[in-house]
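For this view, one protein chain was removed and the others were kept in their places.
So that you can tell them apart, the chains are marked A, B, C and D in the order they are listed, and the count of residues begins at 1 in each.
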Amino acid sequence: MILAKVIGTVVATRKDETLEGTKLMIVRRVDTEGKYIEPEAVAVDYVGCGIGEFVLCATGSSVRVEESKKGKTIDMAVIGIIDSVDKAGA
Amino acid sequence: MILAKVIGTVVATRKDETLEGTKLMIVRRVDTEGKYIEPEAVAVDYVGCGIGEFVLCATGSSVRVEESKKGKTIDMAVIGIIDSVDKAGA
Amino acid sequence: MILAKVIGTVVATRKDETLEGTKLMIVRRVDTEGKYIEPEAVAVDYVGCGIGEFVLCATGSSVRVEESKKGKTIDMAVIGIIDSVDKAGA
Amino acid sequence: MILAKVIGTVVATRKDETLEGTKLMIVRRVDTEGKYIEPEAVAVDYVGCGIGEFVLCATGSSVRVEESKKGKTIDMAVIGIIDSVDKAGA
Partner (left out) sequence: MILAKVIGTVVATRKDETLEGTKLMIVRRVDTEGKYIEPEAVAVDYVGCGIGEFVLCATGSSVRVEESKKGKTIDMAVIGIIDSVDKAGA
């Protein structure tokens, strides 16, 4: 998985029907200091995230293992909202 | 998923039979400002997009979850046409 | 999918048995101008391509959706031979 | 698979329910000299690793082949703790 920051939303009226009702968030991968390390991508919100929040994202078939997601054309999702990152011991 | 711009089409008469009848679009990944950030790729059009449009693309097995797509040799598809991108809060 | 140029072949007598009888082509990803944009990779030929030809390649599980390919240890294949690329409208 | 160093942990109270009870480790890919070669990622700990350890990580659907993992939204895991790397003959 990757750490990312939620930086916006996308509206696409004409889209794959399996995406109906999903929230399409613009996310950008960050390192543990919150610095951007990859360009923007689009992830479906699975946990009710908001713009400006640091989140956990998963990609690939991992985002379609739950029954409700199996038939959906999704390759990236926000699957967690970060409370804290602990690098003390490193 | 990624944001991309549709910049052309590809014709390949001799191709995998499962691609018969599909529209092969040349797309190029963009950031939210519309700037190109990756080289061209080829995606099958799932939503009736046109050259010059900004679109949403998915990759990998996610583009073969629908019954009609299961047996097709496709690893990238145009799955939405972008109306708007909102980064106001970021 | 990606655009690529076929630049050679690979011979590997000792290989995974599921690759027996396949033609292993060396391909290199190109942009729509034919310029190389990634290093060489190896793809199984699905359509009878030849050295020097511009082709369409797919990667990942998409190259194993057809019955005859399901049990094969293949992650990249040549799935089409390019006739033309049209970027007129872009 | 890749070699990586465990450099921290992530806490995310609000997350995909299938991640309940998992330990989310921050890992960073390294080369055989232990030098960082990619930014941080997040992997679920499958083997009881600790911060500062060099580990083996797998990605993609490979981390969900075991029965207990099949329904989990995981795309990267720590699957081994490195004892030694032998490059003598190279």
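We adopt the following convention: a residue touches a chain if its C-beta (ideal position, glycine included) is under 8 Å from a C-beta of that chain, and two chains touch if they have at least 3 such contacts.
Predicted model only: the values in this text are computed from it and were never measured.
**Q** Footprint of the hidden chain on chain D, which residues?
**A** 1-3, 29, 31-32, 37, 46-48, 56, 58-63, 65-66, 77, 79-90
**Q** If you put the missing chain back, which residues of chain C would it touch?
**A** Missing-chain contacts on chain C: residues 5-16, 18-19, 24, 26, 39-43, 50-52, 60-61, 63-64, 70-76.
Simple rule for what comes next: only the chains that are shown with their structure count from here on.
**Q** How many angstrom lie between the centres of chain C and chain D, each centre taken as the mean Cα position?
**A** Computed value for the inter-centroid distance: 31 Å.
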